[in-house]
Every structure is written in C-alpha cells, then in structure tokens.
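For this view, one protein chain was removed and the others were kept in their places.
Read from first to last, the chains carry the letters A, B and C; within each, the first residue is number 1.
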Amino acid sequence: MKKYSLAVLAAGILFVAALPHFGSDYLVGFFFSTFIFVTVAYGWNLISGYTGYLSFGQMSFFGLGAYALAIAVFRYHLPWPVGVLAGGLLAAILAVPLGWLMLRLRGPYFALGMLGFVQILSTVSSAWSSFTGGGEGIYLPPTASLRPLYYAAAAMVFLGIGVTRAIERSAFGLRLQAIREDELAAEAMGVETTRLKLQAFVIASVFPAIAGGLYAWRLSYIDPSSAFPGNYEIQSILMTILGGAGTILGPLVGGLTLSVLSEVIWARFAELHLLLVGSLIILVLLFMPEGMIPLVRRFLARRRGRVPKTGMQEVRR
Amino acid sequence: MSAEPILRVRNLVAFHGDVQALWDVSFEASPGELVVLLGGNGGGKTTTIRAISGMLRPAGGSVEFKGAPIHGVASRRIVELGIGHVPEGRALFPQMSVRENLLLGAYLPGPHRRRRENLEKVFSLFPVLKARHRQSAGTLSGGEQQMCAIGRGLMSEPSLLMLDEPSLGLAPILVEEIFRIIADIRKEGVTVLLVEQHVEQALEVADHAFILADGRTVGKGTGAELLANPEVRKAYLSV
Amino acid sequence: MGRNVRILLVAAVALLMVSGSAVAAEKKPILIGTSVSLSGSYAASAKYGLEGYQLFVEQLNKRGGLLGRPVKLVYYDDRSDANTGVQLYEKLITADKVDLIVGPYSSGVTSAVSTVAEKHKMAMIGPEAADAKIYMRGYKYNFQGQTQAGRYMLGALALAKAHGYKTMAMLAEDTAFPKAVSEEVVKVVPEYGVKIVFNQTYPKGAADFSALLTKVKQLNPDIVFANSYLPDGQGIIRQSREQGVDAKMFAVAVGAAEPEFGNLGSTANYIFGATQWAANMKTKGNPEFVKAYKAMFGRNPDYHSAANYGAMQVLDAAVKQVGSLDQNKIAAAISKTEMDTVYGHFKVDGRGVQVGYASALLQWQNGKQVVVWPAAVAQGKAILPTPPWSQRK
Partner (left out) sequence: MDFSIFLQLVVNGLLVGGVYGLMSLGINLVWGVMGVINLAHGDLIMAAGFLTFWIFTQWHVNPLLLLPAGMAMTFVVGMLSQRFLLGRLPQDRGAIKSSLLMTFGISYVVINLAQLLWGNEFQTVTYLAGSWTLGGLDFAKARTVAFLAAGVITTFLWLFLQYTNQGRAIRAVSQNRDGASVCGVDNGRIQIASFALGAGLAGAAGVLLVMIFAISPSMGSGYTIRSFAVTVIGGLGSFPGALCGAMILGLAEVFTGYMVSAQVANGVAFILFLVVLLVLPQGLSGMFRR
C-alpha cells in the first residue's frame, strides 16, 4: 500500500515537472489555473473540511495576496516571488486577530461574517485609491514566461497535500476533527479549541494568499473585482466537496474533475455555465455529500471484501 | 385487566441513529387508568413515549391505540387520534405568551373550533395560568411552565395523555401539586401514561406500572404490588 | 443499491457535459480568434461587438476571403472576466493556432489579454478599450481601435464654454474608463473657463446616488457630468430629478448614447451624451454597413458593432498590404495605417494610442437622440439651458 502511493506520487511529480516540456502553453495555462483553484481549495479544506467552520471568505486572503504582489512589484519594484511570499506572510499575520474575532462565531454567522469581511477588504481596496489604485486598478508588466508560475502553483498543491496529510495524522488533526464533530464536547474533553481553531485558520489563510499572488502576477492587472473573485470561492468550495471535504486528496481530485468539466462547459455551453455549476452543487449535495474520495474508498474496500473502515468522515452522514 | 386496553405496545424496537435504544418493550393501558413507566436512566422510557407519539419511527414491534395500529404514523395524526404528549423538558415556546402556547395545543382543526371552551377548562384547572396568560412562557417559574405544558397537552382534547417526567427539577411542594393535577385529569376520564422519577409517589397513584431496563420490559404489576416488592424497593426507592 | 443509481446519475450528467466537446479541426481557412463576453456584466454590449466581427467575416468570404483563403472567426465566452480572457487567448493562440487575433470587450479584459498578444507577438487591435493607459506600457503589438477616453466629453465642454457655464460637478464610476474620462476633463477644463466644484467616484454596481446628489444640489453647479455607463447614468439622471438637482446642463459619458436610455421617458430629454458613432453619420461606407447589418441580424447596429467592424477593416487592409501572415509586418503596417473606416478616421500614434477617432455629442430631444456637435455631423441644435425639473412633465 505504501509503495503503491509512493509510486503514484512519483508519477504525479514527474508528470507535473515534464508537462511544460511537451504540453502547449495553453495546457500549461490550464493546469496553472487548476492548481490555483486547488491551492485555494486546500486552504478551505483545512478550515472548513477538517475544522468544520464553513468559510465563505477565503477570497479575503486571496485578494490580500494579489494586492501584496501588485504593490510590491509596482510600488517597491521587488521581484515577484518576494511579492508572493509577502502576501502569504501578510495573510498569516492578519489571520491571527481576524481569526480571534471571527472564530467566536458559529455556523452561518461565521460563514457570512467571513463573506462580509471579503466585502470590507474589497471596499478598502477601492476606497484607498492612492495606494491600491482604487477601482482603476494596478497594471503590472507582462509575465515573460508562465513556467515559473506554473511550477510555483504546482508546488503549492504538493504543499497542500503534504500539510493536509501531516495534519490528518497528527494529534492536532484529530483534535480539529473533534471540534468539527462536536465543539462543546471537545472543549469539555479538555481540547483547547480556541487555540487550535486559530492555528488551523492561520495555516488555511496562507494557501489562498499565495494563490492570489501568483494569479495577480499571471493576470498582470489587478482591481477590486479581479482581486476578490466570488466565483473562485465557490469553485474551490465545490471542488472540495466534490472530491471529499476533510480528506487528503479531495481538493485535488475534485479540482481536476471540475476543471476539466468547466473547460468543456466554457467552450460548449457558455450561456449555461452557472446553471451547470449550480446543478452540480445540488446533485453532489443530494447524492454524494461525502464526495468522490470516500465513495471510491468504500468501493475499493467492498471489492476487497472488507468492511469499510469507520473513519470520522464515514460516520458523519 | 377488565376492559379492552386503549393502548397496547408489543415488542417495540427503536434506534437513535445507529444506536439501538429499544429492544423489546411491551405494556398496555386500559381506559381511564393511570399507568406508570419506571426505570433508570437509559432504560428507554422517553424513547418509548417518543415512539408512540410519532416523533421517532419504531423499527419493529407494534403500537395499537383503541385497537388500531399506529406505529410509524406521523405525529400530526397521532395528536388527531387523541394522544397528548407533554414532553420531557416541557418544550414550550418561550417567546410566546402563555395564552398562545395553550392555543397552539388546539392547533388541529377539531380542537381549534372548541379552543375557547378548552381554554376555559385549562384555566379553571390552572388558575395561575389565567393570571399570567399574557406573560411570555419563558419568564414563568419551573412549576408554572410545567402547568403550561400540561395545559397545552390538554388543549388537544386527548383521551390518552403521556407525561414525561413532569416533576423533574421541581421543589417537593410543587411535585405534590403536579400529582394533584394528574389526579384531576384522571377524574375527567383521561387515561394517563406517566414517566416519573418520584417512584414512590407515582406507584401510590398508579393502577399499573411497568419496569423498563436497557430497552426491555423487565417487570410489571399494580402500583401496590410493586410498592410492596422488595426488589423494586431496593432498586428504585433506595430504602 | 440506491446509491449506485445515484452515482450513475451524477456520472451521466458529467458525461453529458463532456460529450459536446469533440471539436472538428479544419485546416484550410485563416482563423481569426477573439473572446467575447457572452455572459457576465458586459454581455449586452459585447454581443453587438461580436456581430460587427461576424458581419465583416461574412462579407470578406463573399469577396473571396483573405490572401485567397476563406476566413473563419473562432470565439469563446470570457464571461466578462479578465482571467478567463487571458486563458482563452492563450488557448486560441497555442491550441487552436489562430492566424490572427482581434480584441475582446472592455478596457479591463483588453488590458489583461494585451499581455498575451504581446508575449506571443500577435498583432491585436482592441476596438473596445477606450482607456489609453493600456497602450502606454511600451507594447509593440497592441493598437487601440476605440476613441480614447480623454476625448469623450470635449463636445460637452465646448457647448458649456459657448453658453458661458462656469461651475461643474462630476461623478464617475470608479473603474478604468470612466476615471480616465474624468482625469482628462480635469486637465482641460481651464481652457474652457470651467471650474470643477465637485469630483467624486462611486463603485461599480452602485445604485443609490441620492447621497452624492444631495451634496451636488447643495453646490448648485451649472454643469453635471456623469462619466457613467447605462444603468448608473440612468440612475444619476433619474435621482437628480428626485433630489431636485437643477443644473443648466447634464451630460453622460456613455449611457446616454444607448437607445435604452430612453426608458427614462421624459426625464431623458435635454440630457447630453457622448457618442462615437451613429447610424446616420457620414463616415465612409456607413450606410452600406448599417443596411448589411440589419439584413444579417435583424436589428440596428450600435457603436460597438461599428467599432469592431472598423477594427476588422484595418486588419484586413494591413494583411492585404503585407501579403502574408507575418505578425511583425502586420503590426508595422497597422501602426502606419491611416484610413477611413465606418467608425471614422483610424490613426494610431507610435505607442498604439488611437489619435484618429473622435467623439461627437448628442442630446435627447423629445424622446429622440439628436447629434448636436461637431457642426460637421450635427443633425440639430443643442437646447440649453435645461429647464428646472419642477417645470417639466
């Protein structure tokens, strides 16, 4: 089993590394966009999939990362990787007080509180025009080559898988899942919920921030509506639940599936894009609320004639 | 038992999610009787009552009311048939006035038509509720809340009233009051199914009682018989 | 059991989505690629632009195509989203291997995809990007095919000067194009003897302008400029009436040129609007263009149709001049092209900024748009001052 997954990992790395050498720029661009979504999805998976706090506000970090990159490059003439990392760092720093405030809210209050925060950041970026360029935005020099961006995004995906895997197997991860299952009970059992939630929140903020920086550099133009794209939020959430929220590979599997579907939808059913995405959300929630990964896992277990392992996510139905 | 039983529960089985709560519960009540369900925590008393009132779907066994099967029937229909239920913890509507709480007891069309007379009846049974009918139920004292819950149960004109721990958390003097009220309700000809922690008082007034343990009926008898049974005294009366 | 059926159902929907994707590759024709905002906030205007492209391609093929080959327009929906536009141009150039490209709709999307064109060294005329800043970044393959934003309100300013109006309040949507219009107005007003007493922006999508207009009313300016699109332009004029803002002259940068502005009914009268093109303007080949457009699409073209058609005319001329699909030569040819299109006189400067196309001014009079400036194309005279709202029906 272990050898098998190592082989898959090696093949994955090889494919990702080799792609720019045999694939067209378009294909590289497609995978770059997919990886950006998947990176955001990994952040969401940590706070919402594992910890159970449904966030509609990961785009606030995404936008922060995008603006950090744009301002670092445009105003301070820093190299773009510095701008991207600065965005990640800023997000982590902002996430501490923000999480401290927000994580006291539960259920829909937290979800919509985070959504409101995105709007506030978007308002700030449009009102503070002397620094952010306001609604007019910031024009950046064009990206010479997509490859470094592509590799950076791919690295974020691997980092997402690695971090998620490390967390799931740690005591930290178990406690997060305990919070998800029943926060009061976890607290009663002596789990320091406030600190743990905050840690998860901070880690989860770095992923969208870095994705936002890479995205802004690729776009070479940033304004409030492109820095805080609401549909990216939904795409990444849908990817995670499609693949399986609270699983290691869920965001990746869901992300690849949905990206391929979307690509086809754009090309062939332009006018029906939202309808199809919306219907897909509804169908997934009704018929496979756990996502693809647990389904596949159960299917494999059944074929081997084993009773499925009763993990956390299988109980939660 | 003399008459045909009004309620007959046979080999009832029920689950809470994946956890089996009832394995084999059987008992019956004749018209006009006061029947008590006894048993420790987790014995399945509340689950049994919820299964009868349609809030929980039984997985097996049967429930008959006035000779007709009612297991798996929706709770709305159960209330229509004449089974009232005063749930554990009272389940009042805290932000509504006492009067509104009572009127909701007469929600179904039949009782709704006679809601004024029924309201008068309940007010005569519980004068304190009449005095406080404008007050919101959440601001009542514990005893008053229990009276309000019982009053609401009576508003649906039940022929069988199930009371789940009506004296829970009440001062001894109020417990007396509750038992006096239960006696009054019986006088009206209503069959009463009672789940009670105050075993001694309950057995004193009970016609029949059944003992539940781990989701099974493990004993039965008249109130007096059980009161005299040394094992029962040891297990439930701590004497 | 039930679960398997459900999985099958989901899978079936997925397959349905995929099944349409088989794309037949055709080798022969010259492919011209573009992205169009078929959905999203720009969809309505962008559709007119697309039809302008389509009409030209149709006519070109009837004339025997380009360089002796038929021409085919390849386009995808960018959903009014800049990032999607970038991906689609990447796809057009590298996957579909189009031979030529033309610009998308809006300054925002054009700005983003201009970098793709530049990277792949593909000449691109952007007929729907009025923001000249896009072309001031030292690009060599991008050319502005739309009147630059700075010129939109010159006609209104000329009229204001002629009537001796002194004070102005200006509102603008906080996005690239309207702000560019405002900046230019601020720069040139001294020449017209006008002082700006109020100059504020509002965010994209704003609907309630009553607070801003209360402030404007207090300042009692002679002129109100709304550097706005259709919905916000309508909102500002309508709410000016509701709040009793009695300026002597109201002008809207874009919105008043749209026929739908007339939905305001009598409130639309006396309002001025910048317009880049009108069906009855005496530009070269305009009547034939309007006639052919109506025949093909069953509706009147708007200025987006004409601008995109004009871009195709320039591209066609450049390719014919070069005699091949060599992008370097085509870019060089476009930069030197000076020609009369249906949209007006096309000419770009060394950076690619449009310096030929100019703006005209219309006024709503009795529910109709009347071009009132410049004199060369005017259909009627401007009526000024605007009567106070309280005296109007």
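Basically, contacts are C-beta pairs under 8 Å (C-beta built on N, C-alpha and C of every residue); 3 or more make two chains touch, one makes a residue touch a chain.
A quick note: this is a predicted structure, and the numbers were derived from the prediction, not measured.
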Among shown chains, those touching the left-out chain: A, B, C
Contact with the hidden chain (one of C:His120, C:Lys140 or C:Arg238): C:Arg238
Omitted-chain contact residue, chosen from A:Gly107, A:Pro141 or A:Gly162: A:Gly107
Residue among C:Ala82, C:Met170 or C:Leu230 touching the omitted chain: C:Leu230
Residues in chain B touching the chain absent from view: 53-55, 74-76, 78-80, 84-87, 90-96, 100, 103-105, 107-108, 112, 152-153, 156
Chain not shown, touching residues in chain C: 39-44, 174, 200-203, 205-212, 214-215, 218, 230-232, 234-235, 238-239, 241-244, 260, 263-267, 389
Missing-partner contacts on chain A, residue numbers: 48, 52, 54, 101, 104-105, 107-109, 111-113, 115-117, 119-120, 122-124, 126-127, 134-135, 181-182, 230, 234, 237, 241, 271-275, 277-282, 285-286, 289, 316-317
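The definition used in the following text is that only the chains that are shown with their structure count from here on.
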Chain contact graph, described as a line, ring, star, complete graph or other shape: other
Chain whose Cα centroid lies nearest the overall Cα centroid: A
Busiest interface, counted in C-beta pairs: A-C
Rounded Å distance, chain A centre to chain C centre (Cα mean): 36
Gap in Å, rounded to a whole number, between the CA centres of chain C and chain B: 74
Residue ranges of chain A touching chain C (in the complex, touch as defined): 24-27, 29-30, 33, 123, 126, 129, 134-137, 139, 141-144, 215, 218-221, 223-226, 229, 231, 257, 260-261, 264-271, 273-274, 276, 279-280, 283-284, 286-288, 295
Residues of chain C touching chain A in the complex: 6-7, 9-10, 13-14, 17-18, 20-21, 23, 38-39, 76-77, 79, 81-84, 86-88, 90-91, 93-95, 108, 111-112, 114-115, 118-120, 133-134, 137, 173-176, 179-180, 201, 203-204
